[in-house]
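Quick one: this structure, given as structure tokens, is what I'll be asking you about.
A single protein chain has been omitted; all remaining protein chains appear in their positions.
Note that the chains take the letters A, B and C in the order they are written out, and that residue 1 is the start of every chain.
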């Protein structure tokens, strides 16, 4: 089967407590544990695994690593072989490298991002349970985001990173942004039936542009914008729509300056879906369909 | 990879023209072809394959067959072997058994429904195209449903049918409804990251309860209800919410009495998601979360 | 100027504590006071006057009276004269007949409902305040209804009651439901630019059909339905749409059996708007646009 989803991200925080406050009170995630190294683990109310977001104290913002969950331990064997066969150096992390996580593979993508691949994680369960559940739990904080959605990674060579995720990790491409000459500027890649689990954009090696939380619909986007504003969280742009992905979105910054997104909408891509191509002259409309031009922060701030 | 989605359904119609009018003007699908046997092929605006709905003239309503699309011709070989290994009789249909369709497998499920499995279909493209597309096309008719979503099949032995789809066709279970004794009344099965591509309910062998069109959100459900009412289409129930699947829904009938659904909402299940169990004493709330009881038509009308 | 709005309703409750719990936890109103007779006063978060809902202990459900707020004490003089001139007996209630209320007129309408008319009430303020306010307050309970909207009164002679409100109290008519012979079955009357502040329906004298809380939109209606279901509150019908008023609605019952409604949508009527007429043969579609037929409870339960 292979990779099921973007299982988690580990994010560096300048002020851990401020970040925990923000991700619980504004985003609405809940803390599920803290380890002896000070890492704080969080999950959305509709996620059943132990965590999808790890906050780690640091003197700079940014992405520590992404985590990809595969369906079974056999997949770990399969991908170790496939990666090593392609010359990628793969380490094995014993169970417990994160709270509740089983054995994991550890490798670097061509864009300079570290990737953890794992098959097992302790299940905490969603907040509504698995027996005659209500559709949502009362008392959610802030935005009340149900789950982690995707991440946008920067890479000096977007084509090389895209090839890595497609050829070695079996991602499919839903959309791409290309120059006049057909060179790849950005790619939207999926394993689930959503427009992207991981996207790649040409940019500073090893950096992240944003990671995103899933919301139900445009109305939840409006509520999120209200919550963001009421909490004096800095908005980058939105609410708006992406031309690329059709997604409905807000970009904003966590207390360390890491860019967050709330994302809703989009459509269902499949492995046999024609790849949608955006040409560079339509980049404004592709990125922000309503504004039809990029704002400066969007193109310059990476962490 | 295996099965990507419910690729299509073939539906019997008492009055073909009335049905074509209905599925185009009310549902908002478009006709993509008609073959020499009088079958009319239709697709939603956001589907790229030639068709997902086939209407065939008949003297009774009901389901002719479902179609499952696999990723590659290799999958056809794989599933032929797997099915035959389990004693299922599998025929091969040459390319062209439906307009634009490649070679297909043809077999019966334990519930008495015929299944077509295919890997190739001519691509017509979505209505917004694959180059710098708008998020939706202007001028949609009626509900403007973007795509087919799922089907609910009745089977005398719901457990046996469920086992067939799970063990032989590699579906996963998101939710199930069980009796006090733990016997299966109904199962919600998926291959995509949606709550169900196929659901099975204990009921009259070979019959269909409904098939469903995907909508974006609760607001599109409201608009669909308006369109349904303005067109004097008979509503079974809704707009309401399912407890099972969390889906937002309307049930209504096509001109032949086949039950249609518009479905939005739900959540993202994965192969490792805990199965959600509904107990029979909560069946009312499970099926119709707001009404908390079943209406008579819902439990008695199958075609 | 005259009557500004339906200022309040006083409702009889079989179990006062159960009712207070319900109107605070499910409807989301807040208690603003209790007087020595045991009356409990409540208001919505977006209302500035002391209360719009009074709960009074009783051995039967139903409406005690409605309250109409006029713009100034001069209006009380004006309407006393106008009512008495038409032979209506008008009493004067001294300030304090309800907590925070100024002097009031007290009279009976032809349908057997008692009406209080007042010009002054202590202002408590909305929950967001009047200085640089947020658009809504965090931490609302349940449905979080911002305000009281309207009431539907039954009257043996609907025409007579309608004439009373239109000719003596200067209401305008937005819509009406008439028999084949043109006799009035029901009338929707307004003083604000909403479809109805008071509606009249032919039915048991002195009884109430429902009173209604305003919600923002269809999405809030969906949330309200979830809350109602999660709290095991009995739904009469909905979410659905009214043909009459275009309103989006749910009907449900408080713990004493008084029918509540949440209402959103509609349109803006004006004194010069043509009256919209519904004919009896379209009553189903007029009342419940989606179902196009009345349910039994709707036509038989009055309190």
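One rule holds for everything that comes next: a residue touches a chain if its C-beta (ideal position, glycine included) is under 8 Å from a C-beta of that chain, and two chains touch if they have at least 3 such contacts.
All figures in this text were calculated on a predicted structure; none of them were measured in a lab.
A.B. asks: Going by the contact rule already stated, which one of C:144, C:255 or C:286 would touch the omitted chain in the full complex?
C.D. replies: C:286
A.B. asks: I'm checking contacts with the chain that's been left out. Which of C:97, C:141, C:159 or C:192 qualifies?
C.D. replies: C:192
A.B. asks: Given that one chain is not shown, which residue among B:135, B:204, B:257 or B:274 touches it?
C.D. replies: The one listed residue touching the chain not shown is B:135.
A.B. asks: Where the complex has a chain not shown, which of C:94, C:182 or C:274 is the residue touching it?
C.D. replies: Going through C:94, C:182 or C:274 one by one, C:274 is the residue touching the chain not shown.
A.B. asks: In the complete complex, which positions of subunit A touch the hidden chain?
C.D. replies: Output for subunit A: 218-219, 222, 225-226, 228-229, 235, 238-241, 248, 250, 285, 289-292.
A.B. asks: Can you list where subunit B touches the absent chain?
C.D. replies: 134-136, 138, 219, 226, 230
A.B. asks: Which residues does subunit C use to touch the chain missing from this display?
C.D. replies: 1, 4-5, 46, 48-49, 69, 71, 123, 125, 130-136, 146-147, 192-194, 214, 216-219, 241, 243, 246, 265, 267-268, 270-279, 282, 285-286, 289
The rule is short, and it goes like this: only the chains that are shown with their structure count from here on.
A.B. asks: What pair of chains is linked by the largest number of C-beta pairs in contact?
C.D. replies: Chain pair with the maximum contact count: A-B.
A.B. asks: Average the CA atoms of each chain to get its centre, and name the chain whose centre is farthest from that of subunit A.
C.D. replies: Looking at centroid distances, C is the chain farthest away.
A.B. asks: What whole-Å value do you get for the distance between subunit B and subunit C if each is reduced to the mean of its CA atoms?
C.D. replies: That pair's centroid distance is 44 Å.
A.B. asks: What is the distance, in whole Å, between the centres of subunit A and subunit B, each centre taken as the mean of its C-alpha atoms?
C.D. replies: Between these chains, centre-to-centre, one finds 31 Å.
A.B. asks: Any idea how many Å lie between the Cα centroids of subunit A and subunit C?
C.D. replies: About 48 Å separates the centre of subunit A from that of subunit C.
A.B. asks: When you check subunit C against every other chain, which residues touch at least two of them?
C.D. replies: 219, 226 - these are the residues of subunit C that touch more than one other chain.
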